[in-house]
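A protein chain is absent from this complex, but the other protein chains hold their places.
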Amino acid sequence: MSRFATPRRIRFSDCDPAGIVFYPQYFVMFNGLLEDWVDGPLAIGFADLVSRRRIGLPTVRLEADFRAVSRFGDDVLLSLAVERLGGRSITLALRCESTDGELRMAVRQVLVTTSLETHQTIDVPADLRGAIERFAG
Amino acid sequence: MSRFATPRRIRFSDCDPAGIVFYPQYFVMFNGLLEDWVDGPLAIGFADLVSRRRIGLPTVRLEADFRAVSRFGDDVLLSLAVERLGGRSITLALRCESTDGELRMAVRQVLVTTSLETHQTIDVPADLRGAIERFAG
Amino acid sequence: MSRFATPRRIRFSDCDPAGIVFYPQYFVMFNGLLEDWVDGPLAIGFADLVSRRRIGLPTVRLEADFRAVSRFGDDVLLSLAVERLGGRSITLALRCESTDGELRMAVRQVLVTTSLETHQTIDVPADLRGAIERFAG
Partner (left out) sequence: MSRFATPRRIRFSDCDPAGIVFYPQYFVMFNGLLEDWVDGPLAIGFADLVSRRRIGLPTVRLEADFRAVSRFGDDVLLSLAVERLGGRSITLALRCESTDGELRMAVRQVLVTTSLETHQTIDVPADLRGAIERFAG
């Protein structure tokens, strides 16, 4: 299964008074990873998708397991794989690992494609579908 | 089952370019609800727990279902119930609903009590356990 | 000079690994105060202004002095006064104080009214202008 990965240093602004990643911040990081994946390997243009084509990718289901803490200053690897591509949904398997391979947390996330005019689901656009199929191989 | 609920207006800063709640922000809101519950009905003092007693409440498992969007300016009700109280864990059932009762999203969240010195799990402190038992009734 | 004030407890999510408010978070809090002021005493409806009327209130100038730290769990008072009302701008004097009156930080903020279609400045709408004048007295 193809994985898209980017390194990330845990920032001061990611962390809470306990000195570890404030957990909602993982989802902000993963949203950035999703953008980088759509902009990069998929070559679709995330901002163009949202701002010009008015297509959204809201989350409808999320399952997250937190295994070990990430501390301020840690270097981690964020990665993403496609678990399932449905007619109107994309299921991603996301991971945050330390650079020496310790799993910090893992997420299964189901996104749907929507019209940002109506917030109703629509079919995954053909170009996005094709790009995801080529990525997933 | 006792529920603790607080009203919340969806803020500009909660929302994304699609004009709806950026989903990680729900977890920030629910963390605020958790603090209000510990400070309020439980009367334990969340900041005292964390800052002085050095006890953390990190999340180890999260399942979220997003049913309908919340828009900037919406008035919602955030609520929390205790699903299970374990020796070292607390399972919460959280909900965000519109004021007329439409379910926007629901979360099942498992927290553990940890030492903030070691980030290892510890038993739920006796006063917190007692307060949760009295709340859950 | 009329001041609009609301109490606020400093939240876990407001704070950084130093256990104090992460300074950009003060501006998020003040944005919430601005919304409450427009929704409350001004009775204009902030979300309606932005979402339906497509009028923005971006910041063009900000001066902030940070005098004392605010810690996780602190109860503070956030307040706002109108320093100047121009043709296309509103200058606010914002303060964050502890409940016993210690000044934590103060901000002078110049907002302008813009069209959210063009992001160009527009005259302060008549109803907003009237409401601010009545508030400022």
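Annotations for the structure displayed:
Order of writing sets the labels: A, B and C. Residues in every chain begin at 1.
As a working rule, a residue touches a chain if its C-beta (ideal position, glycine included) is under 8 Å from a C-beta of that chain, and two chains touch if they have at least 3 such contacts.
Please read all numbers here as calculations on a predicted model, not as lab measurements.
Screening C:6, C:31 or C:91 against the full complex identifies C:31 as the residue touching the chain left out. Contact with the omitted chain, checked across C:3, C:61 or C:134, is made by C:61.
Within the complete assembly, residues 9-13, 19, 28, 31-32, 35, 39, 45-48, 50-51, 71-73 of chain A touch the chain that is not shown. Although one chain is not displayed, its contacts with chain B can still be listed: residues 12-13, 15-19, 22, 24, 72.
Within chain C, the residues in touch with the undisplayed chain are 17-18, 20, 22-25, 27-28, 31, 50-51, 56, 58-66, 69, 116, 119.
As a working rule, only the chains that are shown with their structure count from here on.
Of all chain pairs in this entry, the one linked by the most C-beta contacts is A-B.
Chain A and chain B, compared by their mean Cα positions, are separated by 23 Å. Centroids built from CA atoms put chain C at 27 Å from chain B.
Multi-chain contact residues of chain A (touching two or more other chains) are listed as 17-18, 22, 24.
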